[in-house]
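Missing here is one protein chain; the remaining ones are kept as they sit in the complex.
Note that the chains are named A and B in the order they appear, and that numbering of residues resets to 1 at the start of each chain.
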Amino acid sequence: MNRLSGALAVVLLGLAIGCSDPTNTPARVSPHDAINVYLYQKPKRFSPLDPPSGPDQQVMTLIFDNLLAVDDSYTFVPRLAERWEVAEDRITFHLRQGLKWSDGTPFTSRDVLFTYKLLADAESGSALAGRLAGAAFEAPDDTTFVIRPARPNVGFLSLVARPYAFILPEHVLGREPVDRIASSAFFNHPTVGLGPYTFVSYRTDQYVELAANPHYRKPVSIARIFLKPISSDVATAQLGTGEMDLAQISPTDLRTVAAFKGVTVAARPSPGFIRMAADLSDKRFADPRIRRAMLHAIDRKALVAQLLAGRGRVQNSSFVTPWALPGTLEEYAYDPARARSLLAEAGWNPAEKVTLSWIPGQRDRDAAATVVQSALGAAGMTVELKQVQAAELLESYEKRTFDLALYGGGSYAADPSSSATTINCAAFYPTGSNVSNYCDPSLDTLTAQADALTDREQRAKLYQEAARRDNAQVPYLWLYNPDTLWATSSRLRGFKPSGDFTTGFWNADEWTVAG
Amino acid sequence: MSTALSPAALAARRFLGNRLALAGAVFLTAAGVLALAAPLVAGHDPNAVDLAAFREPPSAAHLLGTDSTGRDVFARLLHAGRISLLVGLLSSLAALAVGTLLGALAGVFGGAVDAVVMRAADVVLSFPSLVVIVVLAGVLGPSTAMLVLVFAAGNWPTACRVVRGLTLSLREQEYVQAARAFGAGRAALIGRHVLPAVLSQVAVVGTLLVAQMILLEAVLSFLGLGVQPPRASWGTMLTDAQNLTLLQTMPWLWLPPGLAIALTVLAVNFVGDGLRDAVDPKGTRR
Partner (left out) sequence: MLAYLVRRLLSNAAVFLLISVGVFLLVRAVPGDPVRMMVNPEHLAAGGPAFAAAKRTELGLDQPVLVRYGIWLRDALGGDLGYSFVSRRPVAEVLGERMGPTVLLMSTALAIGLTLAVAAGTLAAVRRNTAIDYATTVAGLGAISVPSFFLGIAAIYLFSLRLGWVPSSGMSTPGDGGGADILAHLVLPAAVLGLSIAGPFTRYVRAGLLAELGADYVRTAEAKGAGPGRVLIRHALRNALIPLITVVMIYIPQLLAGAVALEQVFAWPGMGQLAVSSIGQLDHPVVIGFAMFVAVLVLVCNLAADLLYAVADPRIGLS
């Protein structure tokens, strides 16, 4: 039997290698004290210095803390700062007293000063450095921290509120050389933080494990949180099997999930929207009538009704913050005949071919691309679809080699100044997020004037004027503002759904788990 | 058994006696005809979007219902079949042509030619096909032509190895040595003796390759690396099965393409099996 046993040995050896897998060290936790939470993508690292990435920020929200955060109604709420005062030249933060890091070390304004200096220092490789450039920081005493922005900017708070500028521990990172700190192993394994939970481990492609922080400023009732980066389809299935306690779901699955026993679904308007950017530096799209025609050609109401199962709204502005929007805006209702005549008026050449690029993989968005292609085709604009990887799309933004790009997201609800960076002449990609290369100096003047004021009423007046111009010029082909849909199991209590999924765990310190 | 029958006629008789192979051939013919005649049979434009008819169940107007942008599933199934079958056939033919030629060259010339060809075959076989495909999809732009090219480039070694082996054994046979003794050139040797002799085996390899290629296309399209929208292949249509809601409540979206792939590949395999038995009744080849 030598030869046969040889063959068997090969197989068994393979099995043995598999079973001695070192990643399988069991860490048993009673399932009653733990909850499972969905992450829509794989986190990379957990560093406020890195360019912002949704899943990284979601995890950091739980393990780190900020001066202030945004709640479920998009208003700023205190976190480490108990209160703050906004003056024209400075913002003063008054920190909570007696806070401790998760390793027991006391927290002071020196940690905040250390973090902001690091974030503003281009040497550190901080992606926030550009935004914080020119600002000065001071810590006059242990519980006070002052920021002096380079120019008067009321919108500054939204640049540093959660999910940006998480405060880092000086006593852990303070000795690392600034030019190498971005690559520090701490950001792969950030075990010291101020958040309600502490980092335990990250098993790539499986889960991030967090445990309740014993030094948090109030008792945390959930012992363990497991964040699982899986596909939306798998997460939905796991809501049904009880393997998932909190997940975002797609409109397609709304009825299925609502029918699961013990699962509740909540919908909140998201702070961004799905849009197409046309490359406006390309003369073919320069005439606003072309852009208006494109909006008229697409039945956006039907998109919302069918693809989103009615969970969303047609978008007609680059602004989302409610008080920045005037009462009425041109709605660009579905009207193929008008679309055709506008295109003809503007002299659109029907032989011209236009490419629509997007990152595939989301069912609703993929369907929207197909619908847009067909609708524009019916109006006389020949569109070719092109699926691209993220890197390719971003490169085409920078080199201006795209015609139309379909994408979504953004967080514009808390303050209209965040929308301004998508239409500002000085914010062309990659300097800012003005992907369509739209430029209207009079619009820039309006938003700059508004941001130099502290009075909400006066700001609103100027922003509404800007929004009217934006609505008429159509710098983006706005499609829709989808609702963020959250599903929670009956075990998880105290979750307050927010439309912004990146800050969706904003009140995680109040969550509890039922028996 | 009558001695008057030629080997080819014998093989044909054996093939026709194999009921499964025959059934497979009939199914494939039908599928091929349907795919070719898709525009005539379908009754709908496969790319006609209609948001008013969103995910509708099968009806008289839409035999297999409509998909997530209101397109007719039956029409898409037939047109997707064209692409799936085309990719399977073309890439296999291309792989066979390259593999047979290189295999014959390696076998006839031997020596350095043989060494280079077989090393190249090793290299190709060890190249992770997925990496190659993603990269080429990026460089050439994902397209049907790209799929055919990459599949052919990654699969010629199978035929190459078979043909080389056969050629080597052929070289030792008397009639071939006689031909060489009479001064037959190597090209003539390949054309007149090697190719006819290996044709039947190559046909078997080719058939089985078609089945593999159809499955490979389905996997790639499923991973989003294959056929580009708005066109569809059976693999892209199957992506809908991943979603719980669609899987549970809308079988018309994923069952037809799923069945189409399974039955087609099964039929191809039956035919390939039948061919193998017909060509090599003793089953000496593994």
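Rule of thumb we're sticking to: a contact is a pair of C-beta atoms (placed from the backbone, for glycine too) under 8 Å apart; a residue touches a chain by one contact, two chains touch by 3 or more.
Model, not experiment: these values are computed from the prediction.
Chemist: Indicate each shown chain that the hidden chain touches within the full complex.
Modeler: Displayed chains contacted by the hidden chain, ordered by label: A, B.
Chemist: For the chain that's not shown, point to the residue among B:Leu215, B:Met250 or B:Leu275 touching it.
Modeler: B:Leu215
Chemist: Out of A:Pro78, A:Gly377, A:Gly409 or A:Gly494, point to the residue that touches the absent chain in the complete complex.
Modeler: A:Gly409
Chemist: Just the residue numbers, please: which parts of chain A touch the chain that's not shown?
Modeler: Within chain A, the residues touching the omitted chain are 1, 3-4, 6-7, 10-11, 14-15, 17-19, 21-29, 31, 34, 36, 42, 44-45, 50-53, 122, 125-131, 164, 183, 188, 203-207, 209, 224, 226, 228, 230-231, 234, 237-238, 240-241, 243, 272, 389-392, 394-395, 397-398, 407, 409-411, 429-433, 435.
Chemist: Using the touch rule from the top, list residues of chain B that touch the missing partner.
Modeler: These residues of chain B touch the chain that is not shown: 20, 119, 122-123, 125-132, 134-135, 138-139, 211, 215, 218-219, 222-223, 235, 238, 241-242, 244, 247-248, 258, 261-263, 265-266, 269-270, 273, 283-284, 286.
Methods note: only the chains that are shown with their structure count from here on.
Chemist: Quick one: report the Å distance separating chain A from chain B, using the average Cα coordinate of each chain.
Modeler: 44
Chemist: Taking the touch rule as given, give the residues of chain A at its contact with chain B in the complex, in rising order.
Modeler: Going by the criterion above, the answer is residues 231, 233, 236-237, 240, 250, 252-253, 255-256, 299, 302-303, 305-307, 360-361, 363, 366-367, 369-371, 373-375, 385-387, 389, 392.
Chemist: Please name which positions on chain B make contact with chain A in the complex.
Modeler: That would be residues 47-49, 51-52, 54, 68-69, 138, 141-142, 224, 228-230, 242-246, 248-249 of chain B.
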